[in-house]
Each structure stands twice: as C-alpha cells, then as structure tokens.
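Heads up, one of the protein chains got dropped from this complex, but the rest are sitting where they should.
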Amino acid sequence: MSTSFLDKLPVPAFLKSAAEIKCYGVVGDFESPDDLLRAIRTLRTAGFTKLEAYSPFPIHGIGEALGEPRSPLGRIVIVAALLGLASALALQWWTGAVDYKLVIAGKPLFALEPSVPIMFELTILFGAFGAVLGMFHLNRLPTYYHPFFNYSQSEGATNDRFLLAVEAADPKFRGEEVRTLLDSLGSRHTELVEA
Amino acid sequence: MKPLVEINPTRLTGKQYWRSLDQAAATPEFQEWVTSEFPEGYATVDGTNRRTLLKLMGASFGLAGLTACRRPVEKILPFSRASEGYIHGQPLHYASVATFNGTAAGVIVTTIEGRPIKIEGNPKHPYSLGATNAHLQASLLSLYDPDRAKEVQHKGARSSWDEFAAWAKAEFDVTKQGDGSGLRIVSERNASPTLASVRTDLSKRFPKALWVEYESVNLDAARAGAALATGQSVEPHFVFDKADVVFSLDCDFLGLDSASILPVKQFSKRRRVEQPGDKMNRLYVAEANYSLTGAMADHRLRVKVGDAGALALELAKELNVSGKELKVLGNAADKTGKFVTELAKDLAEHKGKSIVVAGPRQPAAVHALVFAINATLGNIGQTVAFTKPPSELTNSLEQVKQLVADLDAGKVKTLVLLGGNPVYTMPTDLNFGAAVKKAAASVALTEEENETWLASEWRLPMAHALECWGDARALDGTASIQQPMIEPLYGGRSVLEVAALVAGREPATGYGLVNAFWTAQWPAAEREKRWKASLFDGIVAEAKAAAVSVPVDAKKALAAAAGRIEPARAGLEAAFYPSHSAYDGRFANNAWMQEAPDPMTKVVWDNVALISKTTAGKLGLRDGDLVSLSKGQQKIDVPVMVQPGHADDSISLFLGYGRAACGRVGQGVGHRVEGLRTTDHFFLVSQVDLKKTGETYQIVTTQEHHRMEGRPIVREASSEEYQKEPAAIKEMAESPKGLTLFPFHDYSKGYQWGMSIDLSACIGCNACLVACQSENNIAVVGKDQVRRGREMHWIRLDRYYTGSDEEAQVVTQPMACQQCENAPCESVCPVAATSHSPEGLNDMAYNRCVGTRYCLNNCPYKVRRFNFLAWNKDVPEVRKLVFNPDVTVRMRGVMEKCTYCVQRIERGKIAANADGRRLLREGEVVSACQQVCPADAIVFGNINDPQSRVSKLKKQARDYELLGELNIRPRTTYLARLRNPNPALEPAAEKENP
Partner (left out) sequence: MADLAIDHDFELSPPLVQGGMTYADVSEKVSAITENKPPKQWYYAIAVTSLMTLMLFGCLTYLVTTGIGVWGNNNPVGWGWDITNFVWWIGIGHAGTLISAILFLFRQKWRTSINRAAEAMTLFAVASAGIYPLFHTGRPWRAIYWLFPLPNSYLHLWQNFRSPLMWDVFAVSTYATVSALFWFTGLIPDLATLRDRATNRIRKLVFGLLSLGWRGSASQWRHYELAYLILAGLSTPLVLSVHSIVSFDFATAVLPGWHTTIFPPYFVAGAIFSGFAMVVTLMTVARWVYNLENLITIKHLENMCKVILATGSIVGFAYATEFFIAWYSGNPYERFAFMNRAFGPYCWAYWTMITCNVVVPQLFWFSKFRTTPALMFILAIFINIGMWFERFVIIASSLHRDFLPASWGYFTPTWVDICTFAGTIGMFLTLFLLFLRFLPAIAMSEIKGVLYQQNQQQKGAHE
C-alpha cells in the first residue's frame, strides 16, 4: 500500500521508494514573514521540533517561535576581551619593568596611567575577534555545502522568499503528511529536499 | 744616511716623540703614488689607493712611536709588530704650534692611527693657555681638503720636486742672480726663527734681494703708531686682566683684531663674578660695526670708522693730554660729549689700571694718539707694555707698492711667492695678477690651486702646518717647535724648505733646518735633552724677551698725531673687516667655517654689507637688496643687510669671499669686496657711492628672530642690581620644584654630569661650535639646506638684541642639549631610541632611531638635529680621514644631538680604571666646547661632587635653569649675564626687562 502512495509523490523517477531516499526534509515557501511565523507556530503546536526558517533578513520573534535558546556569543566575547586586557598589561609590565629596564624621562619603569590606552585597545581588539570568530564557529561558517541548497528555490532565501524547512531528523517527520501540512499552511511551493 | 736624531727609548715616559719620514716622501715611488692619488679630486680614488694611503700613514705613524731606530726606514710597517708605546685605537697627543697671521699659538694635536683628528690649545703656551679659536679648530679640515694643490706644475704641465730643485739650483745661483737685485720674495707674515735665519742667509747671498711680508689683514698701523709715539720699533701689548677700565676705539680685540686667544682669556677673567660683591672691569666701546667686543661692552658708542680719530682727539682734550697734569676738563654737550667726559672721568679715576686701544682700521696717527693717552693715564708699563718685535717691523703696503712698481718696470727677474694668496688679497689697483706675469720667472707655493697658483709659472704644492717641521715665536717671544703629524698628503713642502732652496741651504729638509737652528743655540751636551724637552712641552725653554721700557712723551706724541688726524666728515664710508668665517679668504674652501654662522648676523655661506637701520631707511634699502658700491674706477656689487646697533652712514664689508679660483666649497661663494680695496683705501673707503642695482639676493641665516619676546631666556642684571638682590635672577621665572605625578628618578649615586655656562664670560665667538663639529663628526649641509632650517650644529649660539634697533645691546647664549633629567624627548620616542643613562646623560641610540622626529618637536630648546638627507654619503675619501673614530657617523633618517662628549667621558673612565683609580679627577674629562673656550665660559663636570667646579658654579645666586618652569630639570644651567655700566651714563639702551 505504501508503494502505491509513493508513486503519487512528485519525486525524481530514479528514486524507487521514499524509504530509500536520504532526505534533508520538506521545505515550503511562504509569501511573507507573517505567514512564515504563523506556519511555524502551528507546526510547533503540532509538536514538530526540528524546524528551520530561511529569510533574506532577520525576523523579529522568529527565534522565540522556533524555541531556540539564547546565543552564547556574549560569554565568548567577554572571555576574549579580558584576555586582551590581561595581555596588554602583561606586555607593558614585562617589557618595561622586567625584561629591559630603561629610565625614560625620569618616569617609573612601569605605571598604570600610561598603560591604559594600550590596555583599552587590546581589550577591544580581542573582543572583536571573539565576536566574529565566535559567530563563525556557532554558525559553522564557512560551510560550503548544505542540503538546503538542494531546494530548487533556495536562492530565494537571500532575495525575497521566506522558507520553512521541516527536517527529516524530526521524530514526527513523515514526508507526505508534512508536505500537505505545509501546503495547507499556505506554502506556495513545497518540496521534499534530498540530503 | 746618517740618522738625524738619536733617542734612547728606555728613557722615554709619557708622550712619544715624533720622527718624520722625509726619506719616504722623497722616493720616486712615493711621489708617483702621491701624484696619482687624486688626479681630479676624490672621484677617481679607488679602494686600493686609499688603503695604500692608510698604510703609509700607518707606517709614518708606527715610526713615530719607534723613537730610536737607526735602521733605514721601511715604507710599510705591519701593525703585527706594533711600535713601542702604541696601543691600537688609543689616541696620541703631540705638542706643536700653529701660526695664524703672524701670531703663534701653542697647540696639542690628537692623532689616531696617524691621522690628526683634533687640535687643542697647549696649556703651557702663553698665547694659548689651553684654549684655541674657531679658525685654529677649522685649520684641521683644511689639511684634508680634497681641493688642495696636489702636484708640482711647470707652465701648467705636471712636473716634480726634483725638476724644480734642479731648476732652482740654476736659478738661485749667484752667477744667475748676481746681487739678487732681480729677486723678489713675497711671503705671509711669519714668526719662525728658523725662517728668519734662512732669510739672513739669503740676504747675505743676495744682498739686493727683497723679501716682502704681506698680510691683507694686519696690525701694521698699531706698530707704526707705537713707533710714532715711542720713536723706536716696538711691539705693543695690552694686558687686559690688569685693567679696570678698557676703552676700545674701533678695536675688536676679543674678535679678529688681535691674537684673539690671550686677550679673551685675560678679559673674561675680569668679567667672571663668583660672589655678588665681586668687582668687574668696565668696557667702553666706540665702533661702527657690531663686533664681539662691542657685544661685551657696558657702554657702546656708534661712531663711523672715519670719525674715530676725531673722537680720540676729543678724549685726549678731555683728559688734558697736552696739559701739565691729568685732569678731566668736562666740557661736554651732546650725547657723544657726555660719553667722552664720563669715559675720561672713569679712565682718570683708574690711573695705571686702564687701557685705551685702537683698531687696525685706524691710521698710525690715531694709534700714536692712543699711546699718548695711555701715557697720560700712566698705563705704559702697567697695562700697556712694549717688547722688541720678533721680526723686523715693516709696512708691507709700502713694500708691495714698490714691488709692483719694480715688476711693471721689468726689474724683477725672479718672483717667489711663498704661501698665502697675494693675487687675490692685494689691493685691486695694483693688479698683482697681471704684474706677476711680468716677472721673467715666477714661483708660487700655495696650499690650494688658487688665483696665485694659476698666475705663476712654477706651481708648488705647499705642506699644511700639520704636515711639516717648523717653529714660531709668539708675540711675547715664546718660541715653539712645529712637528708634523702626518706625511704630506700631496707631497707638499713648507715655506721654510722652499726658502732654504732659494737661499741655497743644505740640507733643505724642514727637520734638518729646524733641528740645526735650535741645536746650534744650545751647548752640545744639552742639545738632545733640550730638543726633546722642547718638543715635549711645545715651548722652547729660553730667556723670554723682557718688556723693554720705552718712555712715551704724551705731548710729543699728541703733537705728532694731532695734525694728521682727519676731522669727522659727513658722507657714506665703507670699511673692510676680516670675515669671521673666511677671514681674508684663506678659509674660503673650509666647509666648517663657511657653515659657521657669523656671530652677529648669523649669516652663513655669504658676506654681506652691513648698514644701520637709519641708513637703510634713508637709502630705501631692505635686507638682501643688491647694491653697487663705487669709488673712482673701483666698483663692487654686494647685498646689504641691516645690523642693529651699526653706525649710521657706514658700511661694513667682509673680506675673503667671491673667490675666483678656489675649491668646490668656496668657489664663487659670496661677493668679492676686495674689488673696492686700493692701496689708498686699504681699510677704509670714505665718500663711497652707493647705487641700488634693483636686484635682490638671498641671504641665509641660522636665526630668523632676534628678540626674546619678554621671556626670561638670557637673564641680565647690572652688577649693582645683582649685588642688591642676588635672588632676583632666579625669581625671573618660577620653576615648580618637586611638583610631580611620579616620584623623580634617583640620580644621587655615581657620576652625575652637568654643565654650567657663564653668560657674563661668553663672548659669542664660534670656537665651541667649530670644536664640536670637529669632535663629533658633524655634517655640513650647505647654504640651501640651512635655508630650509636643517643645519646640524649640536651647539649653536643664540644671539638676541635688546633695546632699540639703533642702540641695540647684544647677548649671546650657547645652546646645546640641556640633558634634562625629565627629558620631554625621551617619553615620546616610540622605540626607546633616546633614554637616560645612570649618569644622567640623555643618550641617543642612533641605530635604534627610526626618525619620527617626535623628540625634536617635543624638545623645548629645539637642539635636536635630524638627518633629513644622507649628508655623509658623498664625503670625499680623503675628507673621511678627519672623522673622530670614537663618534658614529650618522646616517640618513636618524636624530642626533649633543651627548656631553660621552666618548670623552668613557675614555676618561677607561683610563681611570686602567690606572687602578676608581674615580675621575676634576677636570680629567672636559667636553670639546669647554676645552676650546677661550673665555672659560663653559664648565662641565660631576655635579654629584660638591667640590667640583661645576657644582660650585651652580651654587651661585645667578645660576638659573632655562625653561625650568617646565619642570624638565635641565643638567645644563646658565649663569646670568652681568654688565657693569657706569652709573653716570644711562645704559646705552633701556633693556627689555625679561
């Protein structure tokens, strides 16, 4: 019975059965951020957990809608910044007062006052690197392949489309049902995307 | 050949004695090498030749130490067999003597690896007393001048000394010259006893031969005046340290109008004040141009050169010289009159303790009158002394007139020009250049390929004073022997040697002649000892020529003079002065002197016509306007410049510029004012015509602003004011002592170097500036770069005018790195290239400097110097020999500045340790500027030692920190300038109160 059901699916002919398809999930295309948000909320209430939204610009509240935790980036940056501060202090103290002592303008070998500017600058520098590299790490950038790109209109995500993917990894994932579900939620073009 | 001197080295201690290498110089290979060394200057020198040169100097040097070898001389001595007493890299010091315009000063020459690298004064010599002056310092550079005469030439073709000797043998033979009536010899003023002996031989041989001593800048008038006053030929001396009151009538006795070193020594002794109570002497000056002496004056009267005589006459009248006894009549009306009266009173009050002295521009009559006044004041024998002249006194001007007449008349067979540059310096109306060619044969011995060299048939390269043997008597008769420090670089020979050739003396080697002359004076047993002692001490121990007491009959002198003194006249006059840089042209190719700013105008690489502001206004002239001055057929073009304090209607012209045939340094620098100089108007051209050419000329100075803007920079006070409230000096600016964010660094241990500069003693001559240049390998940058504000002098002389432009007073302030303890330059250097040494020196690490120039910006004294371009890139090879190996030659892009001569400090410490002593003795380390200073104005030493002279000076009430208010704690401090004005005369100019 399942075989007859599969025949109806608009999947590439060379694929014999849905069971054989290694699949990323089903992706639907919504007209506006509002539709997208609505769809997400519905699916969440329907108990779906592995959802991913794609949009040309960030949409307010979508994170909460998808129930994602707060980004840990802040903590990474603080650590990096403090590291910068410490290294600046160490550098100026060690070079000036330990490694090579020079009397300059009769001033002390090391003092906090003249060390402040460099301490400040290195704090910022390290912090900035923390922020960018941290973000890359969390977003797994660069990643030059992702199954999402197999979606026929994935490029819309960076232009004017608002896409929703229900991933195959979701325990409640059933390709067909999800597809109809998304269509019913107003997806203009739904697709089963292979991995 | 037989050795000329026998010395047993085992008896030698301390300094080693020089032994020359004439033999080496005589060999044909050596000659060949010399002539091929610099065919057209340094450009063609290749490395091997240079090495040969160094080897040879090494050889000559090696032998110098090896004092007792009887072996024939080797050309090369490997340093692997170093000669006795020689430590590689250690300098050796030799006593010698330098003759400058007929006056001798003892010197100590420092040589390293056979290169003379520094000239210092000989403390034992009465006319040096350890000091030197700018020109003596710079004469070292002339030795290494790549443009010197390099080969013997005959009729323009290369010849050799042998050929010349052969020619001379025939030419100066009795059969050829007969009684010598066709033989004329012209030399510079010379004080050499040996040469004198050669001259007597010559006159024995050729009785009718005429020897003319010519100097374009001379003191003949003073001597003639003395003769007029005393009736016999005597050499006048003025003893300035005995005088309480000095009146200089147009005489720059502290500058170029005397044997500069001794008078400055004596005079400054009486300006130094240790306690507020101390008495100073008082100096009155009446002059046209603003001289160094004028700058020291307590009262200065602006008077035309031509009117000085009239002034002297007025003074004589005031002092009742014609009368029975000394009394001041006091019939004075105008300002001048008041000056004269008060001066007369002051002089009269200091009977026997005063000096009246007249300058070389004044005619003999004025000098005679001056001696009359001195006689009336009872100064003769007290402050004014006479001695028998070292050489026969002659009026060279009369003689050269005769000489040229003879030349024109074709009476002269052979003309021998020994040294100097008569073709350039002789009065223009004589047209000597053309006259020389009228002689059947002419011989010129000159140091450079100058106008005289070109005019002559035989052209001989002259040896530099540091290259040849000789001797000289100082004005007081003290004799010194001149030792060579180096082989003649270009195979030159001395005046003495060529003169001997002419006189037919054998052997005609400098050493032979000098040694023979002196040893003949001594008993055979003592000869060797006394010869060595004379070389060692730099002076020949012998009975000094005692002052002859010559009575001066004031009335007779007055009578003799009065008639011949011209009354004051209206109209424009032009007077000739030697230039502080080129002198009379002999330093024209000396880059150090060309770049040394004129002490008063601060002009470099030029000579200008100085006029007063009023005159400029009257004639509608501005600085840099090119004017043409004419008198009769004589006409010159020269740029004018306004000199504050200059006399009206008087133009001061400076000799020695606009050289036609000179080296690459002096060629065409400045304007030739000699073109206006005739036998009748030798020092003064009255009624000169001035026309504007409409052109302007770029004058470059090292100082563009001349007022202190009411800032307490040079702090001044009269001796009374200072006596009343000594604290006032320090209070002129508040320095926030101990006000600090951080604790000050502790400088209480070990040596702490500091300096004290006495502005009352400093006369502002350039001696320290040139000495510093010589000691520290300071680059010369040229006129255009100076215009861009890039001169490199580590010590400069800031000169400020106070009072009105007309009656301006002058103060000078030597300005070098002040070695601030809280140095603003250090804190801003990003790479720590300048930091403080434990001894309180502001050190500069050249090879760390990246050249941000931030330190320069942050230096409140602006004493740091930046190598904007590669100044030392194209230095001629031979010119490099002058470099002091103890001091880095700085490359492009790095900052440099005064180091307190750190290399001397280190040498001193090393020597002290080598002697097993731990501490340096006071005065063991002296900075170059301190050592040269004839006024002893600069004192350097350890301020941690309360007994040191510098710490004592710094304790004086008039000691102050310049810009101390910035809390930078400079190590160099200044002693305020004190003047001693006559209360009866209001100060010449109301001072700008700082």
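By letter and in written order, the chains are A and B; residue numbering begins at 1 in each of them.
The rule is simple: a residue touches a chain if its C-beta (ideal position, glycine included) is under 8 Å from a C-beta of that chain, and two chains touch if they have at least 3 such contacts.
Keep in mind that this is a model prediction, so the values were computed, not measured.
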Visible contact partners (per top-of-document touch definition) of the missing chain: A, B
Omitted-chain contact residue, chosen from A:A46, A:L141 or A:A169: A:L141
Omitted-chain contact residue, chosen from B:K327, B:R707 or B:K955: B:R707
Among B:A516, B:A845 or B:A957, residue touching the chain not depicted: B:A845
Among B:K351, B:K862, B:R917 or B:K955, residue touching the chain not depicted: B:K862
Chain not shown, touching residues in chain A: 33, 52-63, 66, 68, 71, 73-74, 77, 91-92, 95-96, 99-100, 102, 104-105, 107, 114-115, 117-118, 120-122, 124-125, 127-129, 131-132, 134-136, 138-139, 141-146, 148-149, 154-155, 157-160
Residue ranges of chain B at the interface with the undisplayed chain: 703-711, 713, 785, 788-791, 796, 798-800, 813, 815, 824, 826-832, 835, 845, 847-854, 856-858, 860-862, 864-870, 892-895, 963, 966, 968
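Operating definition for what follows: only the chains that are shown with their structure count from here on.
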Cα-centroid distance, chain A relative to chain B, in whole angstrom: 85
Sites on chain B touched by chain A in the complex: 741-745, 821-824, 826-827, 829, 832, 835-838, 969
Residues on chain A engaged by chain B in the complex (per definition of touch): 102-108, 111, 113
